[in-house]
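Read the structure below first, then the notes.
Shown here: the complex without one of its protein chains, the others still in place.
Up next, subunit A:
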Amino acid sequence: MSIFTDPRWAEAWGHLPDYLGSHVRVSVAALALGLLVSLPLAILSRHRPVLRGALLGLASIVQTVPGLALLALFYPLLLALAALSLSWFGAGFSAFGFLPAVLALALYSMLPVLRNTITGLHGVDAAILEAAQGVGMTPRQSLFTVELPLALPVMMAGIRTAAVWVIGTATLSTPIGQTSLGNYIFAGLQTQNWVFVLFGCVAAAVLALAVDQLLALIERGLHNRSRLRAALGGIGIVALVAATLVPTMMRSQTSYIVGAKTFTEQYVLSALMAQRLKAAGLSATTREGLGSNVIFEALAAGDIDVYVDYSGTLWANQFHRTDIRPRQELVAELTTMLAKQNITLLGELGFENAYALVMPRKRAEQLGIRTIADLAPRAANLSIAGDYEFFSRPEWTALRRVYGLSFRGQRQMQPDFMYAAVASGEVDVIAGYTSDGLIAKYDLVALNDIRRAIPPYDAMVLLAPKRANDETLRKALTPLVGKIDIATMREANLRAAGNDATSSRDAVAQWLWEKVGKK
């Protein structure tokens, strides 16, 4: 099978109207908002050096914040604002997806627009300004008939830079719940689906180039006073926006949204749940690549309808509990705590995806390590790698406290690369996941947590408050409860991490259903 006949291309094309439409929508809204704020500010500051300095400084600082962090910061900020608005005015708004993405991207677009507008206006010859005054123009007439037209080429260059930045950075809005071309990239990275990664990058680049060229056409049209060119560019932009918005508009608004975090298992399970909902005659879409903190709040706020979380994650991260309880007790208490937020715990799926310290079987045998307690005295000579959140999670604190672990060095890695890294000896130990199929593939072993430092991590299906009494939804998903054992999930995860046609999430979800549905 050649790379061109790979059916994953077809799958990628299938997602294009949705992803591209959302991407264009969020980019255009952000750019429009950015222009709406930056242009008046730049004009206001043209005779005020202090304000000008302050604005440029502020915009530069915003620019130094990494795009992903800026986007992530807006989520809690808006969440707090939404809560305030709810308590003050009795009406909240969704702090998830579109709004934080637009605000963060608009902020991001401001520097080039501000800088170029200020530079452009500043660069108008003083003699020309005197002439404008001398022929009897008011300051406003001088601005609109002389200064802005003369500054236009520099301003347009700034707007074009902003457009390209926004379109590129919008790919990072996937983790805060805004569907974008970044969905290809995040999903592709997680499931090692390079077709998706490539497709996402190329689509974003083509979109950025197209918009840049259309803006260039408008710019040349304005410069040469060619109405035709300016109009063609304008029509091009409008057509692009319309073409990408129409499919989004036509999509049913009542569909169920299945959330997924940023790793392979979550992609497979969300695809499985979406398939079951569709089989029950409901319309369903998935919202993938959501950050661990974002997804729970999104469910509580009703922005997504259902997703799979893990008991230990909820216990430690959502409810900030540090005590270790036996499994049944923990689940019972979780159910009560979730009920207080009107979230329904539909049931456990039947497997556990806990963090585990993992190393190659042969190496462990050589060193005589079978449990984490065996590892502790040797840790000072070993290095450890974990995913991006592991080292700031309470489990890591607990492990170090309970076993007195202290490693020679620690590194953060993309989860799917960790297993290969430990297998090749690049690191000695990794904080892997018990349900990960790669443990078997690379002949690794998960070390026993004999002192139970890590709480149980049973996978469980959670329903949004507004779906608490939705019998159709419950009926569609209940057949999954208790049916997926650890071996099956590992195999499913291994399949999904493969790099061929059978590894698409839909194909794996189908396989998983065939395996568990008959039970």
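Here is the rule we use: a contact is a pair of C-beta atoms (placed from the backbone, for glycine too) under 8 Å apart; a residue touches a chain by one contact, two chains touch by 3 or more; residues count from 1.
We adopt the following convention: contacts and distances are computed from a predicted model.
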Among "Chemotaxis protein CheW", "NADH dehydrogenase subunit M", "Alkylphosphonate utilization protein PhnH" or "ATP-binding cassette domain-containing protein", UniProt's protein name for the complex chain that is not shown is "ATP-binding cassette domain-containing protein"
With the full complex in mind, choose from A:Leu36, A:Ile128 or A:Ile450 the residue touching the hidden chain. A:Ile128
Missing-chain contact, candidates A:Leu33, A:Met137 or A:Met337, resolves to A:Met137
Per the touch rule stated above, subunit A touches the missing chain via residues 127-128, 130-138, 141, 145-146, 149-150
